[in-house]
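One protein chain omitted, others in place.
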Amino acid sequence: MLRRLIVKRSLFAIVQLLGASIIIFVIVRLLPSDPATAILGTSVQEEQVEALRERLGLNKSIPEQYWIWLQDVFHGDLGRSWFTSNNVVDDLGQRLPATFELILLALFVSIVILIPLGVITARRSRSIYSKVADKGVFSYGMLAGATPDFWLGLVLLFLFWVQLDWVPAPLGRISISITPPDTITGFLIIDSTIQGNWAALKSALGHLVLPVFVLAFVYGAPLLKMTRNTVSRMLDAEFIDQGRAAGLSDRMLTRMALKNSLPPVITLAGVVFGFVVGGAVLVETVFSWGGVGQYAVQSIANADFNAIQGFVLVATGISIFIYLAVDILHYLIDPRVEAG
Amino acid sequence: MSGAMQSKGVPALAIEDLSASFFTYRGEVVALADVELELKQGEMLGIVGATGSGKSVLARAVMNQVRAPGRITKGSIRLQGEELLEFSDDQWRETRGRRIALISSNPRHALDPLTAVGVQLGRAIRAHDKQPDPKIRAQVIEALESVRIPDAKRRHDAYPHELSVGMAQRVLIAMALLHEPEVIIADEPTAGLDVTVQRQVLDLMKSLLDELGSSKMVVTRDLGIVAHYCDRIAVMKDGRVLEETDVRSFFSGPSDFESQHLLARTLTSGFSAGAGQIVVRDPGQSPSDTEPLLSVRGLVKHFPIRGSRLTVKAVNGVSFDVAPGEALGLVGESGSGKTTVGRLILRLIDPTEGRISFEGADITTASQREFAKVRSRIQMVFQEPHASLNPNMTVGRNIEEPLRLVREGRLSKADRTDRVRELLQLVQLGEHAESFPHNLSAGQAQRVGVARAIATNPRLVVLDEPTSLLDISVRGEILELLNRIKDEIGMSYIFISHDLTAVRSVCSRIAVMYLGRIIELGDIEELFERQRHPYSRALLASVLYADPDARVPDFALSGEIPSPVDLPSGCFLESRCPLVREQCTTAHPPLEQKSTGLEAACYFSDELMALKKEEPPR
Partner (left out) sequence: MAETASADATSGPQRFRAGSRGGLDYFFYFLKNNPFAILGLAIVVVVILLTIISPYIAPYDPQKTLPGKTLKPPSSEHWFGTDINALDVFSRTLTATRTDIPVAVIATAIAMFIGVSLGVVAGYFGNRGGPGGIASEATLRLMDILQAFPVFILALALVAGTGASTINVGIAIAFVNAPIFLRLIRGQVLGLREMPYVEAARCAGASGKRVAFRNILPGVISPALVQASVTIGFAILLIAGLSFVGAGVPQPTPEWGLMIATGSRDIVTGQWWTSVFPGLALAITVFGFALLGEALGKALDPLQRQ
């Protein structure tokens, strides 16, 4: 049954990705009135523009253009960035680990801290503690939701770098004076730990602290709220009452409530992931992170259409994969979910 | 056995001066006030009362599980003489499930949906009795077998949603009995079950508990259950115990006014079949005398299941007539297709096959536009009182709505206002015209539903389970109202219900449905006395009358209703019927005239008559 679900769900993901590729193509290739002019500017000669149009294949019919592009994508060719003059695939490949390290760590931190916090504060009573937790969770959720992540990053930089000098300058993932570890996974903290390069580990962690905090603080709030509300509702459920009446321990009852809360929380974690990917674009810019997010911002400033297109396709692909994983997890947890 | 350790004379459970309150932001709401009760060793005590009487809070209080913001404020609960309210949390954990156990209503929700039922039972065993896994598994299977769950080994790994409600309720009973408790609290143990299954489950519960010698406290709204299974009864109202007495003297005449009222209500609404107490309705004109008002022929409705080729065969060939002024009861358990028939008549859904004519005109294929002309003459009362009223409109506006939508001869604004006032008076809600539905009680909301249905003076009203979600006392009110309207205005009814006695108090004819077919049709008194179909008999046998002396015919069906997706090829009752023969497996028997005024679809109805060992109550 699991295999059937994976096959079915993967097919859907492929269709989704194809649909997304059409939309990306329409947005990035067709909406600009003339990419050639956009690239070259208006101060160049007509022949140059025409030559570029020919080279970019802009004189072919639209479906034909899409078909050519799609074939290229299948061959792992996202076109050449005219700014870096590399193939976009190489550019992205080089920068993806930096972004992954940032967003995965941010997601990990928010899950490890906020979900248990949600479970602990879920038990509602008439005590002061419960009321404080209630207002606290509400206020944090509202405030975090209203805080612009890039601004928070700047303010924290001002405090902890400019004023206190506790964190290193926001220039990439590791200080220039430190020898980085050899690339194995591309994740600096893992690579440096494997190789025992403690100086690099320390530097990498120092650089990660603020951006990870910003992403986890801003985008983790819904996770806390949802976990707390769901577990709280589950603790009131009839099956918990029945379990208590059968003499089950509080630990077992909490475990049951948590398990029943997982499906909505996992769904939300998938959605939060999508937001963190978007947020990474802004936060990477603030911290000059050198990941794909910053690359995307540069590409937009330079009207580098192949790069933008490639970036959006990859980001969407990742997000589609996450939704796929969420659905499979759902199926594994909840026996009521049909395999299709 | 737990019974052996009980000392003589000491009650199993003694409740004294028990009070509990809910502390809401509006202040204290008293839920239990100085409750005094005694549960004697081995007896079965029924706690009855209307919604809000505090009976469920009492059940929870005994388990020390009153939900926040509620708590016990004072009093004493002694289990075999031991004060429970002084117990520590650990002592409570030790006691719950081992010495006192709970069987809750709503079995689907009382089981963890993500965990196999066997695992849940295993946890309940382990809570008091640590044992190696294989041994627990064996015990769980044994427990499942003890509550007669077929194929227990396989059911061990089933998830709650894979079980029928009846099966899930058995699992809960098994869970409660695991540690052979001294006291069992059953909170509305059969509230969600169909009548034929309710009987099975109650009989099973009673016999298993008697075997264990446990003392039983059953919380219920159904006086029938009390009359049949309990030794003593306690009537609750507003958090107080009004009367505590033995069942026999209660039913021969309760001393307390409220209790009398409660009993009287049930009796007048036809819940009892005690001789002479039921008002037998005038059979009215027989349908052959006049042109039928409504005529249904060969009605079929199949619902496709999304993403599959299968269909739910909800209605499978139904034919009947309703004469002007006649009230026809459409009776069956859930899944019988009775509600679908009602919706088909009102054209809320379109039939797969068949013909419906109203006032002689075929309305089956009438376009919605054509049908709109007939609408004001066919109306409906819905099951859920609140959900069927538009929450964004006042009560008056809700009633006025059909008047505004009449196609021909629409009343003026002033006349409509008068009519609404008149209708509100009729249902005794005169002062509520400007209220919003959520400010009404369930009974009041249902009266608004009735007023709305009769606003346009329809000739036919389809009543879809109009009383099934109401308390007994309110139920009587609605039935009285329906009878009054019928007698005074002369409307025809189709009364859809699973409740035979409610139908009997309003209708003169009855159609019994099973799996989308009418299996018996005719005069209601004739059916009650000389039913020709085994299913009708089983249905009648499962009615619990509020009279401990009522003779209950001993006729039970086995198992549960087959799936309407995969219907039996022969008689639909074939898998459950005690009279089954080879002929029954070949084709479904046709509906045939069996006596004056009664048609039944059974090959062996004569045999059923011969089998008549015990008469059903008159």
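For clarity, chains are labelled A and B in written order, and residue numbers in each chain start from 1.
Assume a contact is a pair of C-beta atoms (placed from the backbone, for glycine too) under 8 Å apart; a residue touches a chain by one contact, two chains touch by 3 or more.
If you're wondering where the values come from, they're calculated on a predicted model, not measured in any experiment.
Here the missing chain is touched by one residue of B:Glu16, B:Glu384, B:Glu480 or B:Glu529, and it is B:Glu384. Residue A:Val28 is the one among A:Leu5, A:Val28 or A:Val231 that touches the chain missing from this view.
Interface residues of chain B with the unshown chain, by the touch rule above, are 22, 26, 29, 31, 51-57, 60, 66-67, 70, 306, 343, 346, 348, 368, 372, 375-376, 378-380, 382-384, 387-392, 394, 401-402, 405-407, 434-436, 438-442, 449, 452. On the side of chain A, touch with the chain left out of the figure occurs at residues 16-17, 19-20, 23-24, 27-28, 30-32, 138, 142-143, 145-152, 154-155, 157-158, 162, 274-275, 277-279, 281-282, 285-286, 296-297, 299-301, 308, 311-312, 315-316, 319-320, 323.
Convention: only the chains that are shown with their structure count from here on.
With centres defined as mean CA coordinates, chain B is found 52 Å away from chain A.
By the touch criterion given at the top, residues 23, 63, 65, 67-69, 93-98, 101-102, 104, 106, 109-115, 120, 123-124, 127-128, 159, 161-162, 172, 175-176, 178 of chain B touch chain A in their complex. Taken together, the chain A residues at the contact with chain B in this complex read 124-126, 236-239, 241-249, 252, 256, 259-260, 333-336.
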